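For this view, one protein chain was removed and the others were kept in their places.
A and B label the chains in the order they appear, each numbered from 1.
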Amino acid sequence: MVDLLLDLALSLAAGAALLAVYRLLMGPGAASRAVAMDVLSLIIMPMMAGYALYSGRMIYLDVALVYGILSFLGVTSLARYADKGV
Amino acid sequence: MDIVTLFNLEDLLICAVILVAALGAVLHRNLLAAVVFAGVVSLAVSYLFLRLSAPDVAMTEAAIGAGITTVIFLIAVRRTEEVEREEP
Partner (left out) sequence: MGAQQIIGAAVTLLGTAFLFLGALGIVRMPDLYNRMQAGTKATTLGNLLTLLGLGILQPAWLVKLALIALFVLVTNPISSHALARAAYRSGVPLADVTVRDEYPEALQEHGEA
């Protein structure tokens, strides 16, 4: 039961990531692609945490934390650039 | 040895995403979009490193790829033109 639910959850997350990649490839202009990257990083972080639970090593959560911090930095600097230059 | 036994399906999907995003980063004319593609490449590579049980490499890749190179690329793009010229 639990394994079935978690497998379904992983499939949904992977499907969400593929939809975001579709928008990343097709999206008109750089701004849509930046939104797709933002959403993709928000999808990848729970996948990293889920993989940490699957493998049972707590250090994998740190990767998700570091990734969250730095993707925020990247997206915000991209927005600052498009607004008025870095 | 079959490749599916080496990597399972999800790893192959991540590899496909890396390949597609890297091709987009190389081929795209708009340099801001190329910067976004490069960020996605580092995201997928970081998750692949995590799945290959190398958390320290994944952490470094996330720090360097998603944070530092995006800012450095943006500073570099600001000093040139935003859209690449056609070949003469």
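In this section, a contact is a pair of C-beta atoms (placed from the backbone, for glycine too) under 8 Å apart; a residue touches a chain by one contact, two chains touch by 3 or more.
All values reported here derive from a predicted model rather than from experimental measurement.
Enquirer: Which of the displayed chains are touched by the chain that has been omitted?
Expert: A
Enquirer: Kindly note down the residues of chain A that lie in touch with the hidden chain.
Expert: For chain A, the residues touching the absent chain are 1-2, 5-6, 8-10, 12-13, 15-17, 19-20, 22-23, 29, 31-32, 34-36, 38-39, 42-43, 45-46, 49-50, 52-53, 58, 61, 64-65, 68-69, 72, 75-76, 78-83.
Following the convention adopted for this analysis, only the chains that are shown with their structure count from here on.
Enquirer: Which integer distance in Å separates the CA centroid of chain A from that of chain B?
Expert: 13
Enquirer: Which part of chain B faces chain A closely enough to touch in the complex?
Expert: 10, 13, 17, 20-21, 24, 30, 32-33, 35-37, 39-40, 43, 46-47, 50-51, 53, 55, 58-59, 62-63, 66-67, 70-71, 74-75, 77-78
Enquirer: What residues on chain A touch chain B, complex-wise?
Expert: Going through chain A, the ones touching chain B are 10, 14, 17-18, 21, 24-25, 29-30, 33-34, 36-37, 40-41, 44, 47-48, 51, 55, 57, 59-60, 62-63, 66-67, 69-71, 73-74, 77-78, 81-82, 85-86.
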